[in-house]
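The other protein chains are all here in position, but one chain of the complex has been omitted.
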Amino acid sequence: MYDVIVIGAGVSGAAAARELSRYKARICVIEKEEDVCCGTSKANSAIVHAGYDAAPGSLKAKLNVRGNQMMGELAKDLDFLFKRNGSLVICTAEEDLSALQELYERGQINGVKDLRILSREETLTMEPNVTDCVCAALYAPTAGIICPFELNIALAENAYTNGVEFRFDTEVEKIVKSEEGYELHTNKGIFRTKYVVNAAGVYADELHNMVSEKKIRIMPRRGDYCLLDKAAGSHVERTVFALPGKFGKGILVTPTVHGNLLVGPTAIDVEDKEGINTSREGLEQVMEKAGLNVKNLPMRQVITSFAGLRAHEEQGDFLIGEAEDAKGFIDCAGIESPGIASCPAIGEMVAQIIRDRMGLEEKDNFISTRKGIRRPADLSKEERNELIGKEPAYGSIVCRCEMITEGEIIDAVRRPLGAKSLDGIKRRTRAGMGRCQSGFCSPRVMEILARERDMSMFDITKSGGKSQIVVGINKDAL
Amino acid sequence: MKQYDIVIIGGGPAGLAAAVSAKKNGIDRILILERDKELGGILNQCIHNGFGLHTFQEELTGPEYADRFIEQVKELDIAYKLNTMVMDISREKVVTAMNREDGLFDVQAKAVILAMGCRERARGALNIPGFRPAGIYSAGTAQRLVNMEGYMPGREVVILGSGDIGLIMARRMTLEGAKVKVVAELMPYSGGLKRNIVQCLDDYGIPLKLSHTVIDIKGKERVEGITLAEVDKGGKPVPGTEEFYSCDTLLLSVGLIPENEISEKIGVEMNRATSGPKVNESLETNIKGVFACGNVLHVHDLVDFVSEEAAAAGKNAASYVKKEHPEERNGREIRLNPENGVRYTVPVTINTARMDDELTVRFRVDGVYKNCYVSAYFDGERVLHRRRQVVAPGEMEEMKLTREQLLQYPDLETITVKVEEE
Partner (left out) sequence: MEEKNLTCINCPIGCSLTVEMEGEQVIKVSGNTCKRGEIYARKEVTNPTRIVTSTVKVVNGQSDMVSVKTKEDIPKGKIFDCVRALKNVQVEAPVRIGDVIVKNIADTGVDVVVTKNVEVSRKNT
């Protein structure tokens, strides 16, 4: 019997698990995919929003501002990259100035610090590649960028270090109310728990509706993105948003924390909760609209495109708290933008609800810090040579685009909750994420993974399940 | 810091030929830095035949062709380091490299030859919509898996792009027991050699669909099928022409891109048309003493021409090290101007004082032209005018210029190379 089972190992589930691991409790995270960060958390804009967008008084507003404030400290504790690069909302028409002003005022009410409205000249001086049509911009210096994989992996690893169990490839099929709590029927057997945290992303409605009569509905809203080569990474320094208008938030242009340029997303409501397929129309829209706020975008330099699903709940706000008619079932649903920014605060809120309901006691041996994968590229030459002297694998470059060494890949596999697939390695080390998109390194990475995990090459997958890379040997079908 | 006369970045066909040539031209202190575990570069995975007809007058496979040069490198006692990645080059020609044994180390070169080759364009560059499952490989990745490691990446294959690697892989996959259903090509003509279309596709009844592209990829975990559609002249899919192919594998052979990240770091000026450095008649970049050859300079279709070009680069680098033309180094330069159907030329400038008696200018055309002329204008005057039955983007063209000929035009500023109807 667990005290708490968290369903879903995305950023919300991992943040909740990590916060809960401060307390004396038996906690397990159940994830239907083979790794953490496989759903909504893996494909989004990776923006730590400042917090002026959401309606005052909403959970989105409150948790975004709080999450943004927490992120700096968390990034230090858990050793992941976070950069407060600031954001600009671009206004291109005089008649929209009032809307920009409104956004500024909303930010004030929400408690966003240091917001400023910039003139056309100030904007262009700050960000010369913003469109010449700009007439004013809202500048939010507290906005930032992050790597969502790193954030998610760091939270999960730290939770694991603090005693949280993780079960992957485990899908909840049915939830039965029991005397002490809930029985979760999964493809890997029955799990019993006193409390459930429903952090299942686009599936959170299905789980909620298994135990509650107050139905909720999550509409997956797809966003298509294009990622550009690092050569284009300094095209803008800040995250550039369009003024939210009748067509939604529009297409943003932002550097990523690793130095690429990201352009997107679209917003298309879809039925399929696994529907992360990009569409021609979507990608064309990204290409077309990105140019509205940023000029001279080098779209020739796209290295990959992808789509993610936002877990949009009908009511429009985050839905966090105990289900009214299902005691002990804590929803953490409808986590769409600004979910990444809010996740530290979401985790805190969920943990506090459960702590108060269960009367949990704090541990005295909670480990609040975690070391990420060592990045030789950040070391001095002497430090690097010392490292290679001790571990020669750090002298061998496997991914030549991102300059990732064999040592880093081995670390990614061996560390807690280590990588089991090519995508797992990619998310942890960036091997395969560069301009050749794993063309050169994938056979090498497969070899290392097979050796480290003592697996057959035929069991190596791109991302678990039936995503095998090789299917046989030469001539076996002749 | 160890000192070398010439450091060569890359031990593939270009680097090997450059090294051999530099050595034969009197340079002793040469170092080849190769990132893979063996010399030979991409030739090691090109196990098909057809290499060497120009260089050795016989038909060799890729590994055999590479071996001819590797043997020479060994006989000539040229130093090389394997499993060694070049991390950086400074403008002062300090090359920083790394491997397991030496760690991060610097060597000082008098001249550097860039011979890093190229990489394949990935799916992202084409913005192919759909899911992102396993089963999508660049043709070169599949070639490595099959030819060097003996693994089949899939059973039922669709190939997008009719570049030579794609065509070669259509045959290889077929001969190893896979079913290749179709090769689709976006352009109205193939990007590969005619010989490869006949011997890799026609021989095995594999259809080639020109003016077609992939408009959707189905399958969430592993590819389950792809949808092809015909494209109009602007490259847009034509509604109603969609055709679904069930398959577990999509191979992409959609172009090669010279790998010039290191070149750009040291400030080498690039040619947008080739994605390679701009070079003069000596294959020297804007940075004195930094030379380029092979696919890092511009993508070739025949390795024989890579070897020929690289030998020239090796010889010119040797000449630079020996300071054979000190006074002419900054002499007057004739500009080469590609126009009217010609996409680029290599080189982009010629200094008659430094050039050999004969110089090969290589270029590519931007479309298929039949019954045309390839012409060179020396300023206003048409000097070369060669009739061609057909020229195509898939086949590199060349033109020979002699020193004697150029010296007859002492005020010559620009040579324009173009395709003409008459």
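Per-chain residue numbering starts at 1, and chain names A and B are given in the order in which the chains are listed.
Just so it is clear, a residue touches a chain if its C-beta (ideal position, glycine included) is under 8 Å from a C-beta of that chain, and two chains touch if they have at least 3 such contacts.
Not measured: the values here are computed from a predicted model.
Only one residue in the set B:E149, B:E243, B:E333 or B:D356 touches the chain that does not appear here, and it is B:E149.
Considering the full assembly, B:P63 is the residue among B:P63, B:G276 or B:G341 that touches the omitted chain. Looking at B:D366, B:E395 or B:E420, the residue that reaches the missing chain in the full complex is B:E395. Of the options B:Q199, B:N286, B:N337 or B:Q405, the residue whose C-beta touches the omitted chain is B:Q199. By the touch criterion stated above, the residues of chain B touching the omitted chain are 44, 47-49, 59-64, 67, 146-150, 175-176, 193-195, 197-199, 202-203, 389-392, 394-395.
Against the chain not shown here, chain A presents residues 474-475, 478.
Simple rule for what comes next: only the chains that are shown with their structure count from here on.
Centre-to-centre separation of chain A and chain B, using mean CA positions: 39 Å. For chain A in complex with chain B, the touching residues are 226-227, 231, 274, 276-280, 282-283, 287, 302-306, 381, 384-385, 388-389, 392-393, 395-397, 400, 403, 435-440, 442-443, 457, 461-463, 465-478.
By the touch rule above, chain B contacts chain A in their complex via residues 35, 83, 85, 87, 98-104, 119-120, 122-125, 127, 129-134, 137-138, 140-141, 144-146, 149-155, 176-178, 215-217, 220-222, 237, 248, 264.
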